[in-house]
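Note that this complex is displayed minus one protein chain, with the remaining chains in position.
To keep things simple, chains are lettered A, B and C as they appear, and every chain counts its residues starting from 1.
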């Protein structure tokens, strides 16, 4: 994506948001598998759904931005909500597990970035 | 999906909405290729983006519902907006082309179904 | 999709395969959540991965066919393998659970349909 910047009119904010979305998607997907290994509340339907919702919303949000869609701010708003829910689930279920803390951090950063994108277009 | 109904507690409204989303996704994806063949305004970035946005939003909305996500109404709200935008683009670009009329109809039905799902959870 | 047929040159076999893929994607996604509720081996990483792999491969295969991609047979071949692995996992983990039997059936039908598409293009 560093390459992409120089040839498009995409703003730096949007480029950073795309990166946060793809990172958060990646971390949530890895974490979902890790949590199935841990079992117990980590493998609960509630927590797994939060992780998969967030992963899907991040992919969708990145996709709308990469396409230069006029609706990207709406997709970012959905993504920010899914990220906040997943951050909360990771903090509540995860205790001191380092992957859960890392996942909560990725969700928080992505939520903040998406909230900025959503607010810009409002 | 007819099979699915009997073994889950999924409401009939939600099942129908999932079907509308998967149908609208399918029709928009087929239509996007058809429009590239037609060229001209059908192959414009604006119209293709409306079709691909709608296809992606429909997949996301179906996915949240199939997972039984507590955030499905939010995903349906995004989907309804993308469907309305795509319906409008198909009507404006399409003239009397039968595939464009069919796509506009699929978008309208999916938008209405998603609007109902979004309103139920509000 | 019934609507789609009349306006495109898509073969009946391909249309049926797209339907099997979207149905299998739907059933696997619903089943993954159901299995998290059941817990135990149903919520194991191995079984959940088989379900999510299959769901993703089905989406990808449907997508390639809907786009009329020259590579759709390759995507169908991947999908058929993921369906066979998921069918086996559902039969091995599922015992007499009706959703697992239904999921195994959806996987089997989709695998057979995708194998036909893959063979046609070979």
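Of note:
One rule holds for everything that comes next: contacts are C-beta pairs under 8 Å (C-beta built on N, C-alpha and C of every residue); 3 or more make two chains touch, one makes a residue touch a chain.
In this text the structure is predicted, and so the values were computed from the model without any measurement.
Only one of C:30, C:52 or C:111 touches the chain withheld from this view, namely C:52.
The omitted chain makes contact with just one of the residues B:49, B:69, B:89 or B:102: B:49. For subunit C, the residues touching the absent chain in the complete assembly are 45, 49, 52-53, 56-57, 60, 63-64, 67-71, 74-75, 78, 81-82, 85.
Residues touching the missing chain, restricted to subunit A, are 1, 3-4, 7-8, 10, 18, 22-23, 26-27, 29-30, 32-34, 59, 62-63, 66-68, 98-99, 102, 106 (touch as defined at the top).
Remark: the residues of subunit B touching the chain excluded from display are 33, 36-37, 39, 43-45, 48-49.
Operating definition for what follows: only the chains that are shown with their structure count from here on.
Averaged C-alpha coordinates give centres for subunit A and subunit C that are 27 Å from one another. The geometric centre of subunit B is 21 Å away from that of subunit C, both derived from CA atoms. One finds 23 Å separating the Cα centroids of subunit A and subunit B. Shown for subunit A are the residues that touch two or more other chains, namely 45, 49.
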